[in-house]
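One protein chain is absent from this view; the other protein chains keep their places.
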Amino acid sequence: MSLIIAGRALGVVALVIIVGAILYFMQQAYSGKMPTLRRLQAVDAIDEIIGRCVEMGRPAWYLMDSTNMTTPSILAPTVAAFQILSHTARIAARLGSKFFVPVTQGLAYSIAADIVEEAYRAEGKIDDYDPFGTVMYLPDGADRMYIINNMWSQRVSGAFFLGSWYHKAVIFTENAARVGALSLGGTDTTHNIPFLVAICDYSIIGEELYALGAYVSGDPTNTASLAGQDIGKYLALIIIVIGSLLATAGFSISGIFSW
Amino acid sequence: MILEHFFPMPDVVTGFNITMRSFTTIVSAAALMLGVIFLTISHARTISQQKSGWYYSIFYMISLLITVGLGLLSVRNENFLWIYDNMTSPTGAALYSLTAFYITSAAYRVFRARNWNAAVLLITGFVVLAMLIPIGGILLPPVVPLGEWFRSYPSSAGFRGMIMGTSLGTMGLGVRVFIGRQKEHLGVREERRGVE
Amino acid sequence: MSIINKLLNIDQRIIYAALFIALAYPILSPVMLPMDIQGYSQQAFDFSDSIPEGSIVIFEGGLGAATYPQGGPGMVVQIYHMLTKGVKIVFFSIGTEQNFWTVRAIETALGKLPPGTPAENGVDWVHLGYVAGGEAGVGSLVNDIRATITSDYYGTPIDDIPLLEGVNDASSFAAVLWWGGSEGSMPYGIRQISVPFGIPITGMSTTNEVPNFSPYISAGQLQGIFGGVRGSAEYEYLMRLPGPALGQAMATNFGGLLWMILVILGNVFYFIQRTRGEE
Partner (left out) sequence: MDAAVWGLLAGSAISLGAYSVLIGDNPISKLTENIYMGILGGYIFATNWDFIQKNAITKVAGGDYVYILSIILSIMLLGRLKSEYLWVSRYPVVLTVGVGLGLAMRTSVMADFLGQIQATLLPWTSLNNLVMVIGTVTAAAYFIFTAQSSGAYKYVNTAGRVFLLSAFGVTYGQTVSFRFELVIGRLVAMLDPRVANYTYVMILIIAVVLIFGYTTKRIVWYSGR
């Protein structure tokens, strides 16, 4: 019986390095040394969209599609969407734009309602917050017609499509674009990224969603985690570049993968 | 469980892990049942408060009761399976396929090369679809090798970068959940204090 | 409102109706056109054809009601291909719905076999039925079949099945055939069976999943793939076993063509609008 199962040694090393890096950055972040993230274009897009809504006197909508938080693959984008929601709601409250957040899942609804209410309170605009109208629970399935019809009747002029998006992506974004809404779309579900990129005015793709969430919230845990993951990426890039250069020169380092 | 994958482990640990895994499947099954209960409660409210369209909820109740009734008798009950094969799955497929219509309408009205991002997307998408339909290869023969090349090299490379990123993301999320710093899914929001 | 604007704002229901007709018409009166075989399909076919006679393969049937019309015909051909070559098959499914459709594919394939082909249940093939637990379930099954399930789909105890005599983990299999449908489960096969046991894997996924798996194909972790109805149709053609997939693949023609025309028209109108300075 060997100490490590054959062929998996490198896996252990990689896992240790990556997890170690994440923990190290978290330690740093809690003691006040936050890693700096790149400022994404989308941060300014949020301001622009809300600003335009105020100018035109029409509402801005914030949609998240699937928010079933017990599924790990949906949890991560949903958390990011909540962080961005908090930021967006504050801007909306500050500038005085009408803001609307429909949610199709109970647990996520209560969290979203808390977030938005808190954002309005923090801006001292709690009177603008409508407990029944700003964040609304719509049963999944019944939401589609409601959202489409109201997008047209309220002439939405700004729309956010952030979170874990499925087949509704193409339906909602098409209607938003045709109503004339300026939109920001972002998801990590690969099949629906194309629709958001092709239809929305601004788009963020894949993991950028998490980065935007961490950036606007300034949350140390997520920021540190992203910084730690970046170490993993650098590691991968270095191995690939060196490995492929060596391969060009005729040496193969593929053997290390079977340790 | 992560350790077990890399290091040989005594049977006790492995047995414990198997038990944990089966616990997970059971709890997930219970969570799905709970979802149905929530939905039913919301429909019951709609009916009792006679909200607009409440009579549709009655149809929900009737079809739910019939299916649950038959299913609780036995999930291998012939009538239960008949409902499933001939009503649930075709409707699911039909509702899912509705997006084909929306995609087509969107193709005409909003899929524009409005910026270079969208242009790259439209061109590759167009070539690949042309490659996939038999008539594309007849009308425009070069799209077949071009489409296959797109799919095998640039796209494959892009996805490879993405797969590596996602697997790192999974590790990051794992670390956050295991050290108890990711509490949003529990309805606890104490870390959102960092918002300025 | 200019003509362009009017054209751009036509009622969407006209487009829906056009698509409906474009998709339904070729089903009612099929138009057959020649088509090329895609590289991935050829690769998957060549690999399947190279599986030696007498070996055993493990076969995951993951098609559901929505995806069976696309992948089912190809799955039938794959089963036919294996059985006529004298390769024995161990089936299983990772979903309850998928399990039902797997049985249907097996029965259809058995019905197509030329008379005299050995295809006895329990000897030439066996269906283990539904295995719960997703990726973890697959991992557990291929490491210890007898600890994971006690009897096959038809209720026969595992120890009474001649085919499974001496077979208890994946090291007895020569290949993995993973007909994964749209659930994107093929990486389960790669991660849990193919990589740890060093067994080559191929199979089918729906068309939209193919790009996600292309990195695995170019990495050599996956031996080609049949994508969607086109893949099924190509397999039917390669095996010279006509089936329903070919007609369906031809039916995508008009829908696809309509889509492409609409994209071109939409963009042309958009640019005309832009040069005129309208919004």
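In order of appearance the chains are A, B and C, and numbering begins at 1 in each one.
Keep this in mind: a residue touches a chain if its C-beta (ideal position, glycine included) is under 8 Å from a C-beta of that chain, and two chains touch if they have at least 3 such contacts.
Small disclaimer: the values here were computed from a predicted structure and weren't measured.
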Hidden-chain contact residue, picked from the options A:52, A:94 or A:233: A:233
Positions on chain C contacted by the hidden chain, ascending: 9-13, 16, 19, 23-24, 27-28, 66-70, 96, 132, 135-136, 182, 187, 190-192, 195, 206-212, 215, 218-221, 227-230, 244, 248, 251-252, 255-256, 259
Chain A, residues in touch with the chain not shown (by the definition above): 8, 10-11, 14-15, 18, 35-39, 70, 72, 75, 106-107, 141-142, 145, 149, 152, 175, 178, 190-191, 193-195, 197-198, 205-208, 211, 214-215, 226-227, 230, 232-234, 236-237, 239-241, 243-248, 250, 252-254, 257
Hidden partner interface residues of chain B, rising order: 1-2, 4-6, 19-36, 39-40, 53, 56-57, 59-68, 70-72, 75, 80, 82-101, 103, 107, 117, 120-133, 147, 150-168, 170-171, 173-174, 177-178, 185-188
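Quick note on the criterion: only the chains that are shown with their structure count from here on.
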Chain located farthest away, centre of chain C as origin (C-alpha): A
Chain centre separation (chain B, chain C; CA means) in Å: 18
Centre-of-Cα separation between chain C and chain A, whole angstrom: 32
Chain A and chain B: spacing of chain centres that average the CA atoms, whole Å: 17
Multi-chain contact residues (two or more partners), chain A: 190
Multi-chain contact sites of chain C, meaning residues that touch two or more partners: 212
Contact footprint of chain C on chain B as seen in their complex: 18, 21-22, 25, 81, 84-85, 88-90, 92-93, 96-97, 100-101, 103-105, 107-114, 122, 126, 129-138, 144, 148, 151-153, 155-157, 159-160, 163
Residues of chain B touching chain A in the complex: 2, 5-8, 28, 31, 38-39, 42, 96, 99, 102-103, 105-106, 109-112, 114, 117-118, 121-122, 125, 159, 162, 164-166, 168-173, 175-176, 179, 181-182, 184-185, 187, 189, 191-192, 194-196
In the complex, chain A residues that touch chain B: 1-5, 8, 11-12, 15, 18-19, 22-23, 26, 69-70, 72, 75-76, 78-79, 82-83, 86-87, 90, 106-107, 110-111, 114-115, 118, 122, 139, 167, 170-171, 173-174, 177-178, 188, 190, 194-195, 197-199, 201, 203, 206-207, 210, 217-222, 225-226, 228-229, 232-233, 236
